[in-house]
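Some notes on the structure that comes next.
Heads up, one of the protein chains got dropped from this complex, but the rest are sitting where they should.
For chain A:
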Amino acid sequence: MESLYTRPCKIPNSSFRKEKSELELELRLLEALEIYPPAKLRGIHRHFVLYGLTEYLRRSFNQPFSGDDVLKLLDRFYNLEMVKPDDEDTEILNQEEDFRLPQSYFVTEDS
């Protein structure tokens, strides 16, 4: 589950230094990845994980972000297809079990 940090090949027009805002963006993303690791983007929870990532960035910059924006950004750092899903995600929902409506639903008093 190794990730390769690859710098994009093309270098922005004037210099080697990225725009500050670009760096900010990448930093925030990497920060967010501590909560939402790439491995989780490969399993059954992936849409909610992506939602969390998107929300994080949206809040950090007070700018709209879409799930696709985030995935594109992520693509600078990870080849998601190569990332192995979290083990825990593959274990969930393995055990068949009859649906059971919890006790609280049967209480007739208004809850």
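Definition applied: a residue touches a chain if its C-beta (ideal position, glycine included) is under 8 Å from a C-beta of that chain, and two chains touch if they have at least 3 such contacts; residues count from 1.
The criterion applied here is as follows: contacts and distances are computed from a predicted model.
The listed choices are "Junction plakoglobin", "Protein MRG1", "Spermatogenesis-defective protein 39 homolog" or "Mitochondrial fission protein"; the UniProt protein name belonging to the chain that is not shown reads "Protein MRG1". The chain not shown here touches chain A at positions 35-36, 40, 44-52, 54-56, 59, 64, 66-67, 88-89, 92-107, 109-111.
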